[in-house]
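Left out: one protein chain. Kept in place: all the others.
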Amino acid sequence: MDDLSRFKQTYFDESAELLAVAEAGLLRLAPGEVDMDEVNAIFRAVHSIKGGGGAFGFNELVAFAHEFETVMDGVRNAEIPITTELVDTLIRANDVLARLLAHAADETEAPAGTTDDTVAALRRFLGKAGAPAEDVAGVPPTATMLHPDDEDDEAGIFGDALAAIQAARDDRPAAASSGTIPEGTLRWTVVFRPKAELLLSGNEPTYMLRALRRLGEAEVVCHLDKLPSLRDLDAELLHLSWTVTLLAGPQVDRARIDDVFEFVADDCDITISAEAPPPAIIPPAEPVAVSPAVPVPAGPAAAATPITPAATTSGTAKPGDGAKRAGGAAGGGDHAGPTTHTIRVDLDKIDRLVNMVGEMVITQAMIAEHLRDLPPGQFQELLEGLEGLAQHTRELRESVMSIRAQPVSSVFSRMPRLVRECAAATGKEVMLVTSGETTEVDKTVVENLVDPLTHMIRNSIDHGLESPEERERVGKPRAGTVHLSAAHRSGRIVIEVTDDGRGINRAKVLSKAIEKGLVQPGSTLSDEEIDNLIFLPGFSTADQVSNLSGRGVGMDVVRRNISSLGGRIGVYSTPGEGSRFVLSLPLTLAVLDGMVISVGEERFVLPLTNIVESLRPKPADLHGLVNKCDVIMARGEYVRLVHLHRLFGIPKAIDDATRGLVVLVETEDGSRLGLVVDEVLGQQQVVIKSLEANFRRLDGVAAATILGDGRVALILDVAGLREMSRHGAGNGTGSSVPSPPSLPAPADRTDQRQRQTV
Amino acid sequence: MSSSTALAPVSSRTDLQSAGTANGNEEQYVTFTVGSEEYGINILAVREIRGWTPESRLPNLPDYVRGVINLRGIIIPIFDLRARFGGGPTQVTKRHVVVVMQVGERTRGILVDAISDILAIGHDAIKPPPDVDSGLIDAEYLSGLYTAENRMVTLLNVGKLFAGEHVDQDAAARAALEPT
Partner (left out) sequence: MKKKVMTVDDSRTMRDMVSFTLRGAGYDVVEAADGQQAMNAIAATKVDLVITDLNMPVMDGLTLIRKLRAVPAHRTLPILMLTTEADESKKAEGRAAGATGWIVKPFNPDKLVSVVQKVCG
């Protein structure tokens, strides 16, 4: 079974998907209308998990899956009525199965009794269904299903055939008992007379004869006596029979020979006998190579039926031949007709591909840049060729990116359960509506969506929706609705969580913010600004910390998560009507929409998501603050100016903001900065490259990329820049100031990430 | 942080040179010049040698970190060996050379003046570095001295040579704390 262990990962991956399928199905299962396809899908999911688990010897898991499956089978056959209690139990069973899978994956033992309660609960339904519960309970689940004894089992089906074979065995010729059997070798005589219809079951006698040859040295005689004349011949009927004489070692026992005829035992007459070979016939060491067709003297058993040898096929088989495949030398050039619609590919391989395509994009941009300098008019074909290459490169890049794309349904499908739990915990009635589940986005983005979405939905149910009573009072349906949707919009994915609850209580939010010192008392904020206060760190609107949302995790964390993916989140609320959270994310994390800027001789990339606008200030817009900090009036508020060249120590840059440009940027928490740069060179999609792989993280730098000329440009981390500049402005945090170290420093751990994200 | 910088470095990374000594008595070294001095590094650590291409600067790092370049799609840092040894930043020309090395799992380049030789050096022929005041020379990254004809070749331990990169973090923090 060692060979099978390589499939364990596939098994666990698949099982995770199957669990999700089962769970989604179970959550939709309700008394009343029953979708049998759904029920079957759940059954099959559990069944497949059980089947695979058996292959790896996960006995406890298989035993439990069997219990689960048995109940699902009852549901499938309409023997067990669907009740809320049943569905709850089945969902619980699915959870237990997930736990058992997790233990199997970790190669740990599930705690004793993990399955007990659930098994008992499951069995109760069998009792209700009229099946004798005791019977079910009495059968140790592993005993019958899991380790079927092949031989016994097969005997059960073709018992008659095996009985026939057994009879033949009893018919054993006297030779076996009388002669002295030389140690290590037996001569078997097999007379094989299939019924005429044997071929119609897809069985092919040739292969059985070959299988016999693999067991030792075989001589095969074919009997043509029943062969009709050509005119009467039906090609699908079989008229031949064979006698095989087999010289085999002690490893070949009766069972091995019986096994060859496993599938045809009841479609043929077989006699099998063993004897010690007469010394004269045994070729001592060398095989009977292509010996002339010598009709083998039939043993007593065979003699019972007269056989007229009319044609012979003879051959010898060395023991090793079985391993070599017949005709393997032809060299499989037959690649026709693949039927798989999907293949599984290691993510690393795809990432390498994505990388290479990224390189191509860069190389192509580089060539284009060089060719631009060529004298016009000449090299027309070259330019056209390059145009084509650019087009193909773009398409290739999109195709490659789409390989990593996954529908968001894998995340959305987890939400019904969450809603169910939240509704139960808050005593609210909630209907979840989803749309756009097939919208595709990069796998990494999908994976990173789970936490933010979970929190947003919890938040909507906990804070947004009213209690059924309150809803009735204000004339709304008792059940609130949470709508989860996904869509592609201008190269990004936009996910919305909308509820029809009470909306954000702005007065409460504002007073809370003031109370927490997040907003100066007396400040005037627009409705939009007040709504967005809920994303500030440490903000919580619930009067008391509730079970659901109040786990020290607030919407600020959601915003940070989203922001780390290059996304944005916003909220739109109408009092009394509900709230809408809008989340937009890049389709992939491998590329980024950026703005290339220059400072001195260096170029940097600013993520587009951080940019509010860029402007060239007039001297009157600039104000000096104490401490040499400059501020600029932009969009009605004072924004601190940060000179990138000062922060990064870049020579030969423009210091006077009125001669350069100010790029107004916004960090995830909504605070703004004016970055003073020399020039804005243009917008560009860039391939994100790691700086840490060969070097390390740098403050104010998110990653790196390679521009069209092959040069490296750093991608800026706006939050980091703000942090750096805050220290620079003298409002440093409490962290101690390290004294200038002497070189070299201790070879510390490579990963010393202590930047705090705000 | 600052107190620990005074301690002797404890290197946890793979020491390529000691790994190389396992096979036989002789090892090959790539030698190159920086100014008037000649240095050697174990050839096992060398991935390739390439001409100088302009780097992109990295902010707030000591001058021996020249910046980063694009090596066929991966981004590697380039260290200026002259600056590393206190000789100030190299004024690069087209003749300058980058030796690309594999140090542990990382790829990085060192900027040197020119490649001079590939020497097979017997283990016995390597003299220990002189016992110099560690305040004067960081002997940590010197793995030995070798005499080729009349030249002295300083053999470098590349693993330890860049152990000092970790200081950069402090340097960056320090720079960030200076008023802009």
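As written, the chain order gives the labels A and B, with residue 1 at the start of each chain.
Note that in this section contacts are C-beta pairs under 8 Å (C-beta built on N, C-alpha and C of every residue); 3 or more make two chains touch, one makes a residue touch a chain.
All figures in this text were calculated on a predicted structure; none of them were measured in a lab.
Although it is not drawn here, the omitted chain touches the following shown chains in the complete assembly: A. Here the missing chain is touched by one residue of A:M208, A:L453 or A:L716, and it is A:M208. Here one chain is not drawn; of A:E236, A:D351 or A:E577, the residue touching it is A:E236.
Of the residues in chain A, those that touch the hidden partner chain are 1, 3-4, 6-7, 10-11, 13-15, 37, 40-41, 43-44, 47-48, 50-52, 54-57, 144-145, 148, 150, 153, 156-157, 199-204, 206-208, 210-211, 214, 236, 259-260, 262-263, 322, 324-328, 330, 332, 334, 336-341, 344.
In this section, only the chains that are shown with their structure count from here on.
Centres computed as Cα averages put chain A at a distance of 43 Å from chain B.
The part of chain B that touches chain A in the complex is made up of residues 1-2, 4-13, 53-62, 67-70, 72-77, 106-108, 138, 140-141, 160, 163-180. Across the interface of their complex, chain B is touched by residues 355-356, 358-359, 362, 602-603, 627-628, 642-643, 646-650, 689-691, 693-696, 698-701, 704, 706, 710-714, 724-725, 727-730, 732, 737-750, 752 of chain A.
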